[in-house]
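Removed: one protein chain of the complex. Kept in place: all other protein chains.
On to chain A.
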């Protein structure tokens, strides 16, 4: 029985002559961590923006399991407010005591409690992304959308953040959609990996979340082969 939180049904998106998405259909199950992977310009971020309702599809429907689903996006560039402190960024400078306390607790959860009074400019890249994550988690979202959140980080920080995000999402049983061009990241973090190529979802396979390094590498290699293969319209589930 389907327990889909979000269902995309024959989604099309056009920007003038640019046909960014063509007949995309898939769903995201409750509690699932799904990674959309593919080369730049393939349509992954467009899909995320449609699911986040930042844009509307040209055709097709996106159905949510409940109205007013609380969705939060973690952007690649963080989009932190430079004129607010770390704590203020989490709560959008709310003056409500309960909200402030909750913001502090959220900062504690991401390991930034010592930086509460600092401005984002004083934080490292990894810390900024942790702050962005804290802000996203503040609303206790039912759906977390991660738009290449680790793209700007160095390899070591990136690996640490991958583990951190996976841990947080597991603890909260968060339904998560990750957009990435890093096949290794997709394999390592996701329950399911969907390949998006030239605006279509062409392939899907089981992710290697929580598995050993060899399994992660095998899944990553499998996905990479699909991405690099000539144009195909194969949809398969491993």
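We take it that a contact is a pair of C-beta atoms (placed from the backbone, for glycine too) under 8 Å apart; a residue touches a chain by one contact, two chains touch by 3 or more; residues count from 1.
Heads up, the rule we're going with is that contacts and distances are computed from a predicted model.
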TODO: Quick one: find the hidden chain's UniProt protein name among "Acyl-CoA reductase", "Multisubunit sodium/proton antiporter MrpB subunit", "ABC transporter permease subunit" or "Choline dehydrogenase-like flavoprotein".
DONE: "ABC transporter permease subunit"
- [ ] Could you tell which one of A:157, A:198 or A:211 touches the chain left off the display?
- [x] A:157
Task: Option touching the unshown chain, where A:73, A:87 or A:219 are the choices - done: A:73
Open item on the list: Touching the hidden chain in the complete assembly: which of A:7, A:93 or A:198 does that?
Closed with: A:93
- [ ] Determine which one of A:65, A:127 or A:180 touches the chain that has been left out.
- [x] A:127
Open item on the list: Under the stated touch rule, tell me which residues of chain A contact the chain that is not displayed.
Closed with: 52, 54, 72-73, 75, 77, 79, 81-84, 92-93, 115, 118-119, 121-124, 126-127, 135, 139, 157, 160
